[in-house]
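Heads up, one of the protein chains got dropped from this complex, but the rest are sitting where they should.
For clarity, chains are labelled A, B, C and D in written order, and residue numbers in each chain start from 1.
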Amino acid sequence: MIENRPWLTGFSHLVLILGVLVVALPVWVAIVASTHPANAFGVGHIPLWFGDQAFANWHQVLIGKEGQASQVLRMTLNSLIMALGITFGKIAISLLSAYAIVFFRFPFRGLAFWVIFFTLMLPVEVRIVPTYEVVANLNLLNSYTGLTLPLIASATATFLFRQCFMSIPGELVEAARIDGAGPIRFFFDILLPMSRTNIAALFVILFIYGWNQYLWPLIVTTDDAYYTLVMSVKRMLSVPDGDIEWNKVMVSTLLAMIPPVLVVIGMQKLFVKGLVDAEK
Amino acid sequence: MSVYFPQKLLPYLLLMPQLVVTAIFFLWPAGQAVEQAFYQEDAFGLSRDFVGLDNFTELLTSSEYFASLKTTMVFSFSVAFLGLAVALWLAVMADRVIRGAMVYQTLLIWPYAVAPALAGVLWWILFDPSMGPMALLLESIGIDWNHFVNGDQAMILVVISATWKQISYNFLFFLAGLQAIPRSLIEAAAIDGAGPTKRFWDIVFPLLSPTTFFLLVVNLVYAFFETFGVIDATTQGGPGQSTTTMVYKVFNDGFVGLDLGSSAAQSVVLMVIVGLMTVVQFRYIERKVQY
Amino acid sequence: MSDLVLRNIGKTYANGYQAIPSIDLTIEEGEFIVLVGPSGCGKSTLLRMVAGLESISQGDLLIKGDQVNHKEPAERDIAMVFQNYALYPHMSVYDNMAYGLKNRGEPKSEIETKVNAVAQMLGLEELLTRKPRQLSGGQRQRVAMGRAMVRDPKVFLFDEPLSNLDAKLRVQMRVEIRELQRKLGTTTLYVTHDQVEAMTLADRLVVLNKGHAEQVGTPMALYERPASTFVAQFIGSPSMNLIPSSIENGVLQLGVDSQLACPQFSTDKVMWGIRPEHVDIVPLQDADLSLQVKAVEALGAETLIHGSVKISEDKQYPFVVRLSGNHAPDIGQPIGLRVPQQAWHVFDAETTKRIEPL
Amino acid sequence: MSDLVLRNIGKTYANGYQAIPSIDLTIEEGEFIVLVGPSGCGKSTLLRMVAGLESISQGDLLIKGDQVNHKEPAERDIAMVFQNYALYPHMSVYDNMAYGLKNRGEPKSEIETKVNAVAQMLGLEELLTRKPRQLSGGQRQRVAMGRAMVRDPKVFLFDEPLSNLDAKLRVQMRVEIRELQRKLGTTTLYVTHDQVEAMTLADRLVVLNKGHAEQVGTPMALYERPASTFVAQFIGSPSMNLIPSSIENGVLQLGVDSQLACPQFSTDKVMWGIRPEHVDIVPLQDADLSLQVKAVEALGAETLIHGSVKISEDKQYPFVVRLSGNHAPDIGQPIGLRVPQQAWHVFDAETTKRIEPL
Partner (left out) sequence: ATQIEWWHAMGGANGEKVVEMAEAFNQAQDTYEVKPVYKGNYTETMTSAIAAFRAKQQPALVQVFEVGTASMMAAEGAIYPVYKLMRETGQPFIQDDYLSAVTGYYTDEDGNMLSMPFNSSTPVLYYNKEQFEKAGVSAPKTWQEMETVSQKLLDSGVECGFTTSWQSWIQLENFSARHNIPFATQANGFAGMDTEFVFNRPAQVAHIEKMREWQQNGIFSYGGRRSDSAPKFYSQECSMFMGSSAGYAGMKRNASFDFGVAQLPYNAEQIETPQNTIIGGASLWVLQGKSEEQYQGVATFLNFLSRADMQADWHQFSGYLPITQAAYELTKGQGFYAANPGTDVAVKQMTSVEPTENSKGLRLGNFVQVRDIINEELEAVWAGDKTAQVALDAAVKRGNALLRKFEKAND
């Protein structure tokens, strides 16, 4: 306790509540907006309190027309496939490469690490045209492979695993060697189970990364069988000279936001632990 | 770790998938970008001329490019600063309250999950000069908000939108950092006669410096490279060029303007910057700041 | 006037756990008091209440006659040395020592004089510009001491200040702390769970057990006349040998064939005890007890013989004998022990309290 | 046949640092060998070479007569207990113990029998389903032992297995390890930097100093006849008192007014030594030496008197005396010491090697 100043604690709560409110404001507006008719926005101000069109709006977006429900379902599924594909792909290749880098000494190890690390930062947007061409040449347009594989080439995960592996005591490796475990057994029996929290944290980070992609899917797909939720929001926004149907946009925004938010909150403990422990 | 497996071939096999993917989807396109930077080409790729360093000289003599460099700096440092300051402030408060820290964490953590493009949309409509509640609020206190005209306001808008997402991430690290500071240090300072504010600036803040520095780097990288979606969804670089960052410009010139040569040259410049940042970040992470 | 008075002090934590039911203690000026006890017995809690780092749930705390229950730590004029030293890692040694004075607003020149004086006393002059991480464990310990001393407080508080040091350094710093405290004459409250440290440092020892003060007294008093089996086992190493037995008609029934004449006691179910160093080895036929040898540890200067004493068919008790010099009894064989009556300790088997012959 | 032979073994690390120049050692079946020495002297390096965790730069390593220099650790039929135990944190105690057997492909039922047998021997039956983090330090230590034992290896290797435990537990586990090793009869190589542990555990001790074996022998041999000042100071606690002196014509010049008759030695510049426990206190007028008392530590069973012996105007040496029982000399006053000649140790001042009278 150190000092007895109840007002300080009260003040802290106040600041935190304020912080929570400010952080929540945009989403509050989105939720509220999703309960109003389309023209509630044009006539002036964005409403700050609920309207009565919640059901109508959600209904319209989810099952408005014939076949639309299945389209929403399909987009959700695509978002999920893309997010999970990217997530598991990255985790898998990163685990292997981080394992190689941390637990082996071999020529060109430094080079390999730098090459991987270099990809950490340059986002797809910057190299989108040549990347698109490569994917097209490989005949991967309109495929889940094309959606996911190119985005797997980034090094965040490798880097985090490297940090995490480096904190594993060397004695464990030695104990395993004495127990007759070679590198493969060690990887599966010891390393993987020990990296659970880090894998979980990365799962969250990468899932969100994958789920939130929109430019890439927009470019590599031409088949609406591959559209994703985030794309659909973007699509409702680019209405040349037409009016943007904010109520529906907000419904879709919320729809696209719910799964990753659930993932973050659901895995909060593991996420925080894995993230913070690996970095420090 | 100074213990290694003796196998010689295995590590290459383990690295293979990552390297193959990197080579095909990163190095190859990057190589093409480098090549492209020396050519002038029409959009459809029907004809191309070798122009040597023209694309680069054009770039480096264009005031717009330097303007975007400056914009990038202002933007990145503002995002980093604001994000760190707010998150630290909240983390300090959360560290103080023994009860409920977890609840606050949950309530603060979720914006991390929101797509940058969606975050941009949300803030955009909040600040829309004619219908956004924030704009109206500002107007009611005498601030005429119009980010379509006012470049500084546009910058503020993109900074806020970009920062918003980052606060949760920073908050997590700061809270963990605060909780890792030994209680006894704070107690020693209390015995040494320092009140809560003084303790924060004399003891806590300096001790957080490794976390702060780490977050600074992460936030700068984020603001530099990953805010494309936010800018695209809010200001699209305007008004004027007041929110055109370098990454936005590469995309815009290349993908929207179809000036592939210049865009490729800009990619090359960015790659060099990334290379430098990689070195810096790597050095830092290898031997963390010591206090 | 007593320097530090704890009057019916108690602590109940926010979660309802009563760490300290009630303690009374009066400490005279310049006394060196050691609080000793096993982990979790409430030593730190008590110390931190004195420091003002933990609120006091009940009772009064008086420093030089003033009730300070509700004063901030900084206002109590105490100084504390923490187990991990709690040096500010980003400040130089000088700044670490000067920080408290600066906060008090003392003039720069005065601070300098004071810090330099203390640094010299502790041999830290050369180290003033270093950061804590550039110091060895012993040096850190000394800086922590210096930081406490420089403020010239009414009371020093130490919470296991030596437990992070290795054995050799611990012995050395122990001697230094004692010398310094003698020189400064500052009232000191010192927490440790190491009985050797406690014995060698204390003017008076307070043995804590589950938040109770089991016994308060000089180290020798506690060694020679421990008030309970708890104190008896805690003070002295190896621990006192204790064997449950009964006394009947002036005869101590120690088992199978050991019956020792003994004075009359008020109770008959007792714990009979003797320290390992008070036992002699004698030929089996002259022996009071017979010890089945299990292990022998020869340390050069002395030998520890671990074994067990059989009381009945199915009961035997571990028993240690400590002898000067080098001895090598055969493992697995019995040896004879003599247990002189003047070295006996007898405790009530039920209350565990010491009892004296009638 | 000798169980473990180190023939001219040496280690030079990749960075060019020569951690071990050359060591020869032959270990008989069932022997308990302790490697002891200060930090960084190469103990772990040597042990890890035996384990196969570190490549051998030179020489031969033979286990039961086979040269195993290039064998994988798992093929050497050794087991190792690490300082921090290196238990697999995500596996239960059972799985930790069974892992090596599983990797060998032993049938499930057999594994179960073996693990259960060892668990019973170590009192771990109740803990088999727990994870390491749910165990106390001593329990973890025991699991680490169990993991080593279950494989029934030819050689046990221990690298400071007790140094993470607190003092009481260390004493207890030390006795346990010794008993177990006796029971199993497995050849053991044990690394520690704690001399008490070394003395009490070893059949033979190897004292390492900068990668050299300074002396190899039984604990008592090393205590009684240390081969160098290094060994003399390392073995025994408190350390042997050492004073540089010169011998002239059968007289040991110990300073201001201490001259002791002594036998002839081959050298005249010597280090003269005596263990604290071999000194007696006598009235000043009968004394061989006079000790200025600085601090007295009464531990109940014994008393340590710290002080210094003056050699010349500007030179004095710290000196410790260890007495049985309770003594209370005045601090700051001189007391008289007697130093019996049969307890002397004399070393060549230059080579630091032990020298015997001519």
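As a working rule, a contact is a pair of C-beta atoms (placed from the backbone, for glycine too) under 8 Å apart; a residue touches a chain by one contact, two chains touch by 3 or more.
Just so it is clear, the structure is predicted and the values come from calculations on it, not from any experiment.
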| item | value |
| --- | --- |
| Hidden-chain contact residue, picked from the options B:Pro11, B:Pro29, B:Pro129 or B:Gly177 | B:Pro129 |
| Which of B:Pro6, B:Gly31 or B:Gly45 contacts the chain that the document leaves out | B:Gly45 |
| Hidden partner chain, touching residue among A:Val61, A:Met236, A:Met250 or A:Val276 | A:Met236 |
| Residues in chain A touching the chain absent from view | 38-39, 41-45, 129, 132-133, 135-137, 141, 218-219, 222-224, 234-245 |
| For chain B, residues in touch with the removed chain | 40-47, 49, 64, 128-131, 146, 148-151, 236-241, 252-253, 255-259 |
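We take it that only the chains that are shown with their structure count from here on.
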| item | value |
| --- | --- |
| Chain pair with the higher count of C-beta pairs in contact (A-D, A-B) | A-B |
| Gap in Å, rounded to a whole number, between the CA centres of chain D and chain A | 56 |
| Junction residues of chain D - those touching two or more other chains | 53 |
| Touching two or more other chains - residue numbers and ranges from chain A | 2-3, 171, 174, 177 |
| Contacting residues of chain D [partner chain C, same complex] | 167, 171, 175, 178-179, 194, 196, 199-200, 219-220, 223-224, 235-238, 275-277, 294-295, 297-302, 306, 322, 324, 326 |
| Footprint of chain D on chain A - complex, ascending | 169, 171-172, 174-181, 185, 189-190, 193-194, 196 |
| Touching residues on chain D, where the partner in the complex is chain A | 48, 51-53, 72-74, 78-80, 82-84, 86-91, 99-100, 103-104, 147 |
